[in-house]
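One chain of protein is taken out of this complex; the other chains stay put.
Letters are used for the chains, namely A, B, C, D and E, taken in the order the chains are written, and counting of residues starts over at 1 for each.
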């Protein structure tokens, strides 16, 4: 059964990742997944938060925002909504899980993910795009001889899956997401392990079998996104990260 | 291999659930899971938030707080931290997933979960205890002839699992949680389906096999918690919710 | 004329003070005065606020909160309401008045008073309970050889009095307090001197004679509370503090 | 023994009350007590806060502020400090105690007390001046035929007393207040009854006898202030309010 | 004398205005003036703020933001900084000056101007771009038969001028702006009148003659921008607006 936009249930939306979009940032990526566009920048600053000071280790953190009219109806500007804070915590955790903080040295990389246009899956697109921006920022550090070893252990990508009308689906746009029974976000590394699994039943709890199928779809999607990340970064189709 | 507190890897901590602890509330439960104590109250108010008004349906929401000295070092009072908002959103979603909003009618039940003492697993204990308080509040509505049908579709319980020193473990206290590689919270209904799965790798991503084993442990733990909930509520050992 | 709960006009409610309730705190006391339950903890931290730094003297401060459903109708969580700030300033002042800041040394003791259940007199119960928690924290410092002399000059207790239906009454529960003409809180030391007298006419100003009678009742009540504090702390019925 | 400014222990500072200072307000008074200058305005608005609506009764409330350089060292502008909130609650309560809310009708009078210059006793000067402004606002309502009966039951004044170097003193300027052992604010009606008594020991608790002497001084001072209020309002030296 | 980027003193930077950039908004324009990129959206909502209700007239308002890494060093996200509020007030006023509020009817158009990349002149680019977005939103209203007469009285554009090294210059990039003696923003209508003139001496006040020359340059620049607006909107090179 094909979906409104013609995709099959296990197909991701057309993806593009444009690096170097923000000329001031040490790394940046404008990621587009269908109608969801997120501008991700990586900013390098010396120093780390207080609780890490003096240990010679780095820190990666994230902030997430939506332009007020990125959505169908205008939303109020806000910095502290529960949803916003939850998403930026997720992005930060996901990228920290693939970063070698010792290699980074006592500096902080802040990943700003700002949604220019929203059509479902903004948090997962943010993670995927932020990873590209982070890679670029690491390149910047390497080129400027500020690090001795490569801090990004491997690439990481994220994708949404869900159950819509009883069927597991990959990469939900807003029209599907808003009527899904289950909404799941999965963050997967290039070597196929999980960084984060978050699956929420909106009203109808889900079974073991549904969970297994959704995870299978998510891994298929994330593999494809990692391939796109490598292409955007000009890396060989297979190797390191 | 036994744990510091003598439990096996698949054992939950001693649990108690005391109903009626807060005399002013329509429902309440003081849940203790080892050293984690959470006072959960359910408050019934007429009316619903604006986006639901006039539809004859109810709403369930949650707030979460920690007393400043519930933890080992005193923490600052705060209402808007990202962690706090994230947890109260999780509690609210979990209880809404088992509530029949039509049966509830145009009223709001607010579940306040206040941690008196913390030793790991405060968010899962909050969900388990809040479900008991919610059940009591439904009883209050039924006894006062304010509802026509029973609004709580089934009981729901939550438990933490994780990977500590490479081993999957059930129901982590703070000492294990703080050094776990993976931290997972699972919300499971009485009939064994998932409301929420949230598994986070702190630094080391986890495999398919680890995920499967953690889910198995979580289901074992949640079954035991549902049995305790039934006992605390004076329900028959088996039936509905 | 006896009162709704059977007490005479000069009788306090049944009191209990349970020390050691909060396992993480250096001192703690769960005080119950009738239906008013307050969890008081004392947290010891090194260092003092900026205006005291470098003088070798300590500081005692307090924070006060009410759980949202400690009252008959649920109240909104808030940290900055005028009533809250006023009460925590009162608690802090009262305890500072009996503390020898030189003996304490350059450290801060924070007294958190969180109302689990409210039935009138929460601020006075907080002071009485906080004094017990503070005594315990001083014991903790003495046992750990961190002080050279005893910092608590004497015990202090607080009680409410008021004029209800034209009659002076001791220790008002909510039902009396809400219709009292005058509401007075009195903080008295073990040696019978005043730390604080706060008497407010709700609508009908009061005379010299009424004031004198209310003060007499308050002193009777505070004497009884000090006796209870000594018992809870395992001190001899009479001596120092 | 005479004081730094030449007064005896039971003498108040030179007082002036200038009515009509603020041309836009329905009532206003610039009160000067020595070096303490407070501009008090009374603003009449239709309507009352939600909890009073529809009862035909009025409301009186107060706000208090200090200009940043009213004090010796510049202080930061702030609306929500604990001291500020506590003082404005005291002012509001004091004026409500002498107002007949039924006579006022469903309207709100807001008393703004802004300290232009501070030299001790700003909260008591605020109450005394606000009472004059309130009287003027009532006059405004009467002249405009908006009330049927007079809402101000009687005048009210406030004064500080304290114990300095072991001696009870009336009306403390900052130089005395800052080294006083006890600081007490007393609000007294024209007919000699108490609206509020607030006595705080800074470090040394005070005895019954000290309290009695301070109250005696306060009554002397408030009598003199009421006489000044009557003069400023152009009332006969003796009668009601 | 030519400038760093090769322009003459009275030349504006390369400009592009891309309409329809934001698919959800009723009007939008991505304006690029050299390295300054601003995404402007116009959102139409029914209803007006309280002070205008029931008059049958509309309202135009603006919000302005900068992405954290739109600038050379990352700046903190904030909604309430003085600079932000000042700029959004300026944008709103400028567009209201060319809008016929009666023709608009009781609806609000919110212009969101979000700076994706900053290189001087972000507030003037915002006004110029917002005018294009506003024109598009009016078109949307006209096409959907929701208005009877055209609400945009004429186009308006804005440009910066300044005195750099003693020389008047048009359209300053950041490198010139940061060392300018005078910084002026001028908002001019299509028919050559002023909506706003704001000229600020950073340290050296400026003469009558300098002011006259700066205004002359500003009018030249704004004429060119209006021509570009007409082109972007597909309007005839000359006529109405």
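Observations on the structure shown:
Criterion: a contact is a pair of C-beta atoms (placed from the backbone, for glycine too) under 8 Å apart; a residue touches a chain by one contact, two chains touch by 3 or more.
This one's a predicted model, so the numbers in the text were calculated from it and none came from an experiment.
One chain is not displayed; in the complete assembly it touches the shown chains D, E. Touch with the chain omitted from the figure is made, among D:112, D:171, D:196 or D:213, by D:112. Between the chain not shown and the residues E:70, E:88 or E:124, the one that touches is E:88. Shown as candidates are D:69, D:179 or D:231; the residue that touches the absent chain is D:69. The chain not displayed touches subunit D at residues 22-25, 28, 35, 39, 41, 43, 45, 63, 65, 67-72, 74, 77-79, 110, 112, 114, 116-118.
Counting the whole complex, the residues of subunit E in touch with the unshown chain are 80-83, 85-86, 88-89, 93, 96-98, 184, 189, 191, 193-208, 211, 215.
Quick note on the criterion: only the chains that are shown with their structure count from here on.
The chains that touch both subunit D and subunit E are none; no such chain exists. Of all chains, the one whose mean C-alpha position sits at the greatest distance from that of subunit D is A.
Each chain gets one centre point, the mean of its Cα atoms, and the points for subunit C and subunit D are 28 Å apart. Subunit A and subunit D, compared by their mean Cα positions, are separated by 60 Å. Residues of subunit D found to touch two or more other chains are absent. Taken as a contact graph, with one node per protein chain and an edge wherever two chains touch, the assembly forms an open path, each chain linked only to its neighbours along a line. Counting only pairs that meet the touch rule, the chains in contact are A-B, A-E, B-C, C-D.
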